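Supplied in structure tokens, the structure appears directly below.
Heads up, one of the protein chains got dropped from this complex, but the rest are sitting where they should.
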Amino acid sequence: MKKNYTFQLELKVRDYECDLQGIVNNANYQHYYEHTRHEFLVSQDISFAELHNQGIDLVVARATMAFKTPLHSRDKYLSVLDLRQDGLRYIFDQKIFRLPDMALCNSARFDSVATINGKLGRLPLLDDLVNRVNAEKNNEDNQ
Amino acid sequence: MKKNYTFQLELKVRDYECDLQGIVNNANYQHYYEHTRHEFLVSQDISFAELHNQGIDLVVARATMAFKTPLHSRDKYLSVLDLRQDGLRYIFDQKIFRLPDMALCNSARFDSVATINGKLGRLPLLDDLVNRVNAEKNNEDNQ
Amino acid sequence: MKKNYTFQLELKVRDYECDLQGIVNNANYQHYYEHTRHEFLVSQDISFAELHNQGIDLVVARATMAFKTPLHSRDKYLSVLDLRQDGLRYIFDQKIFRLPDMALCNSARFDSVATINGKLGRLPLLDDLVNRVNAEKNNEDNQ
Partner (left out) sequence: MKKNYTFQLELKVRDYECDLQGIVNNANYQHYYEHTRHEFLVSQDISFAELHNQGIDLVVARATMAFKTPLHSRDKYLSVLDLRQDGLRYIFDQKIFRLPDMALCNSARFDSVATINGKLGRLPLLDDLVNRVNAEKNNEDNQ
């Protein structure tokens, strides 16, 4: 049974992302995850630049990554994302699967916080987003 | 009281490591930490290349990073490391402090495992290293 | 009139590729160009790994890049390539155009040489490729 994710992006390993051992250098998974979060927010019409101009920034406070199966040069992969909230934290649960066999390569959690003029705060915009995407997700799960 | 670390390295932010917001891109902390671990192992005469030729690899299984204070363009920083063991895991406790004010920028834990011809195993070489560096550390703490 | 290129690839700027000034850091154009050359060779069934195992490597000897219009965060771009030969040099003429307005962002030339067991040499495989792609290109130009 295919799990239902809030957002997913298909990407491909580029040779320059691989290191001496012929596998993707660990730091690049952070790039893949960041790129996926940004693409997700853009897909929801949330503009970092616009928020930044209003004095609002969304920053990663904590990252946890579990490295399972290394990606190799030229592998295709699926980068998936779910979003939830825990107090002032917006939590992105993210995974990277190798294609086409869907082997789990990396499993991660990124805790983000919003700063409004430098102070921690809630973002009604993101609160709405969390509610919306999870309502959609539950609907799909129930069908 | 200055804490006594097993290994420390002084480095400096390079402009190309900074992103749109003028701060070090999160993925670069992983580079800084990896570089520090490799420099530490080299300082202990442990050669990855030699181990690799014997079929032995040391790989990161899990990474946790807490982002506290961002580093900016041209900041100097101190990257410190301690090493301990938990079953088959070699755990690197790492921190990055901004210089000269020693503000904590990032606090991390990297769990590594050794694979011997592709199978998880213990590395007597690393077991010895863990014992040695911690004995030295305790001696210094007691002086 | 649209020029007829030997190979082209559509890509998109990722935020982490941009620097302090909000534009793509210059070094990333080299990544884009390298990625394009590798994708081209793969599209022609030329495998670096296989060649390497036969003691053959294709290395860049000289690179020239002219920076025209900077790419910004999230811009889409077209990376195009032509290939010709000059003595022992395989010359990749490459360009990057911003999409959709096709503004020229970067124009480059990469001179590669083949080493066979460490010595400069000709690669019949690449000589054939040069002849083939240019014959195809001329045919299309004449139609």
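So that you can tell them apart, the chains are marked A, B and C in the order they are listed, and the count of residues begins at 1 in each.
Following the convention adopted for this analysis, a residue touches a chain if its C-beta (ideal position, glycine included) is under 8 Å from a C-beta of that chain, and two chains touch if they have at least 3 such contacts.
Remember, predicted model here, so these are calculated numbers, not experimental data.
Remark: the omitted chain is touched by one listed residue; of C:Leu9, C:Ile46 or C:Met65 this is C:Met65. Contact residues of subunit A toward the unshown chain are 15-16, 18-20, 22, 25, 27, 73. The chain not displayed touches subunit C at residues 21, 26-28, 30-31, 34, 52, 57, 59-67.
Even with one chain removed from view, subunit B keeps its contact list with that chain: residues 14-16, 31, 34-35, 38, 42, 48-49, 73-74.
Just so it is clear, only the chains that are shown with their structure count from here on.
Chain centres here are Cα means. That of subunit B falls 37 Å from that of subunit C.
Work out the mean CA point of subunit A and of subunit B, and you get 25 Å between them. In subunit A, the residues that touch at least two other chains are 31, 34.
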